[in-house]
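Here the complex is missing a single protein chain, while all its other protein chains stay put.
Think of it as A and B in the order they're written, each chain with its own count starting at 1.
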């Protein structure tokens, strides 16, 4: 028996970007659910900077992101233009790391 | 010493109550948030109780003070020991507590006692976040659905009398609590208004916490918290 989960209908997905240190750009660290931007920001702080991983956070509604295909080769994807780009990079890659 | 115990016990008992939420919060993100706030309060409690023990000079450390005092020796306000209730009650408690702790720690952080000022300076930043978190949720529950509004108003109404005790005059204290009430109201009233909640009328307020006269709830809370420590006298952990 599966009962649909109550109450979360309006909680969208947010993508989280963290600036690890001054001088670095914001890097995608993951995603989370929150009902609105203010709570998304707080939740991001609690979830993704528990070990002082950041000095600044952005949250962006996942729906607001338009993605290209990773290899610009549509043949390899079922590209559904309405599909959001959810590509959690779970750790910051320092700027200057080669070939990333 | 008594004053420090009051501050430390507020933080410790608040942390103990918030810890009860872990694994039962309304959403996983909130489990994480409430645990963060509990950790902040626990961290402040350890610093405050450790300092209180040093001032006492009788060899009691943070654990001796936390685990080997009875409820009659605890100096926390009644507000923090009340059961968690529903999520609205917990958020109302956190709103009222942090709205009081923020101006309190701010004043202590520039006080004459340097050690206490350093502890308060750290705690002040943390409590600002607690106030922010509680405010966001108070507004969302107050101005959410009919049910959440009803629950949030009931929680504020139930807890408001317990704020009277927080501001009982104590001219001998490093910061006289009586002077903090206007800052407290300035923190709380706009939140209640945005949340479409009625600010309860002032009136009767139970007290006694600072003198060790508590509600019936504290003894149960301590019984659970202290059971293992007391079962092994003198053991190291």
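Simple rule for what comes next: contacts are C-beta pairs under 8 Å (C-beta built on N, C-alpha and C of every residue); 3 or more make two chains touch, one makes a residue touch a chain.
Here, contacts and distances are computed from a predicted model.
The subunit not displayed here is recorded in UniProt as "Phenylacetate-CoA oxygenase subunit PaaA", chosen from "Oligopeptide transport system permease protein OppB", "Succinate dehydrogenase/fumarate reductase iron-sulfur subunit", "Cysteine desulfurase" or "Phenylacetate-CoA oxygenase subunit PaaA". Note that of B:110, B:169, B:213 or B:227, the residue touching the chain absent from this view is B:227.
Within the complete assembly, residues 1-11, 13, 30-33, 35-36, 39, 47, 50-52, 67, 69-71, 73, 75-79, 83, 85-91, 93, 97-100 of chain A touch the chain that is not shown.
If you put the missing chain back, the residues of chain B touching it would be 12, 15-16, 19-20, 22-32, 35-36, 38-39, 42-43, 45-46, 49, 62-63, 66-67, 86-87, 139-141, 143-145, 147-148, 151, 224-225, 227-229, 232, 234-237.
Everything below uses one rule, namely that only the chains that are shown with their structure count from here on.
Chain centres here are Cα averages; for chain A and chain B they lie 34 Å apart.
Interface residues of chain B, counted against chain A in their complex, comprise 27, 29, 32-33, 36, 132-133, 136, 140.
Taken in their complex, chain A has these residues touching chain B: 8, 11, 32-35, 38-39, 42-43, 46-47, 50.
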